[in-house]
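Shown here: the complex without one of its protein chains, the others still in place.
Letters A and B mark the chains in the order given here, with residues in each chain numbered from 1 onward.
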Amino acid sequence: MAELVEELKEKIIDQLSLEDIEVSDIDNNDPLFGDGLGLDSIDALELIVLLEKEYGIKLTDPKEGKAIFQSVQVMADYITKHRTK
Amino acid sequence: MSKGIAITGMGIISSIGNTVAENLSSLRAAKPGITRLDLIETRHRDAIMVGEIKKSNAELETQIGLAKDNNLSRTSMLGIIAAREAIVQASIDDIDAYRTGFISGTSVGGMDMTERYYTTYQESPEFRKYIATQHAGATTGDIARHLGIRGYVTTISTACSSAANAIMLGARMIKAGKLDRVIVGGTDGMSKFTINGFGTLMILSDEACTPFDENRKGLNLGEAAAYIVLESDKIVKKENKKVLGYVSGWANANDAFHQTASSAEGEGAYLAMKEALDIAEITPDAIDYVNVHGTATPNNDMSEGTAMLRIFGKENIPVFSSTKAFTGHTLAAAASVEAVFSLLSLQENMVFPNLNFKTPIEALDMTPQTTCLEKELNVILSNSFGFGGNCSTLIFTKA
Partner (left out) sequence: MEKKYYIKHYCAIKNEAVYKNGEVYHEDETSDNLKDFAKGIYKKLELKYPKFYKMDELCKFSFLASEILLMNEEIDEDTALVFANKASSLVTDRKHQETINDPENYFPSPAIFVYTLPNIALGEISIKHKFKSENAFFVNEKFDSSFIMNYSQMLLDTQKATKVICGWVDLDSNKYDVFLTYLTREEGKQITIRELTDIYNNDYGRISRRA
């Protein structure tokens, strides 16, 4: 799990072009949206693409993302349970 | 009230008809043009509904009378058909008789051909003719050449408000005396490019769209072209032209909120409506009907509705409807499609219905007109908003 969390942080930084942020800047339980990393609605959609591309998880309703993208930890838990690749 | 700029011709091709008359008959019959996608092969066929013009490119070529070796994109061909109808209606025989311009909005340009042939360019020289058509400006050039317009020609690309901004620029140029006559509007053909793009934003509905409904699921993409002819008072008087209506108010404002989403308070939409009313020298109570942008995305309808409440006040919202459930959202052509519909509303004294509506949006409590309504109409306000926060409003008045 710890490995997946680190991998996710790298992928999020890369996919969302967070150039001034390092893996060590992201706490496992930091909120991704709002005050945390300051992500917006396009980033949420981009994370949905990331889930499908990297882990074979397909979300059809953008609202589902809200619960899953609370933090890197929550995201990693969800991926562990639902991944198909 | 400002008299505005005279409109003497209109032309349209959309999923509800190939001419102005056909569009009017579909509108009156409340007959939408929303179907599955037939002319583009895509894995998304069962996932989306669209406003598709059921004419193949080959059929369009024949209708226009193009040579076999032409390199026109679907966007250009639709544009030619609509612009030609507008010119015929305006009884223009000699295009060079006055200083005539052409201003066209498009967002995809020749993308439909590029995506079809892009991967073949290396090995198939016969398709390379489409490389030159990709350019958004090439679309405008194709149409202008076909119409024989040699004067002022330009392309506006501001997403889904493009045609509104083309109409606005044309009206201003006539007003400023820079042109005597100008054909303005927009055209966009269906493409995988936009289907996939709007798909990634997750704002496409898998059913017929339901503007201003609490349970709206998103928009239907459409394709269309529509143009109107604007002429100076001097020409109208000299040639005793029949005037279809006037464009008397126009404005563009930025929402300054997000690349693709509209702000919660609808600031850009509010400013566009307010400034267009100022240009037309009227107050909100003069508006008889609003043809709303009403794309049926959760975000647009909420934001636009909020802006309307701010402009008109809860008790004084005029009759309004979105005609997107007829045609789908035709992107850069949407504002000119709805300009033609607004002119038809003025001419027929009829509000065309907002189809598929059941439940008002709870937070707004606004109910659109859901059936054809006969009503004396003198002033119509039409909204068109584009990505990039680009918000435009036009006001049309009776001749």
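Just so it is clear, contacts are C-beta pairs under 8 Å (C-beta built on N, C-alpha and C of every residue); 3 or more make two chains touch, one makes a residue touch a chain.
Note that the structure is predicted; figures quoted are calculated from it, not measured.
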Touch partners, limited to displayed chains, of the chain removed from view: A, B
Touch with the omitted chain, as defined above, among B:S2, B:T35, B:Q63 or B:N196: B:N196
Touching the absent chain when the full complex is considered, from B:S15, B:Q89, B:N165 or B:S232: B:N165
Contact set of subunit B toward the excluded chain (per top definition): 43, 107, 109, 111, 114-115, 118-119, 134-137, 154-159, 165, 169, 172, 176, 178, 192-193, 196-202, 251-260, 267-268, 271, 275, 386-390
Interface with the undisplayed chain - residues on subunit A: 15-21, 38, 42-43, 45-46, 49, 52-53
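Throughout what follows, only the chains that are shown with their structure count from here on.
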Subunit A and subunit B, separation of their C-alpha mean positions in angstrom: 38
For the subunit B and subunit A complex, residues of the former touching the latter: 200-202, 258-261
Subunit B partner contacts - residues on subunit A that touch it in the complex: 40-42, 45, 48-49, 61-62
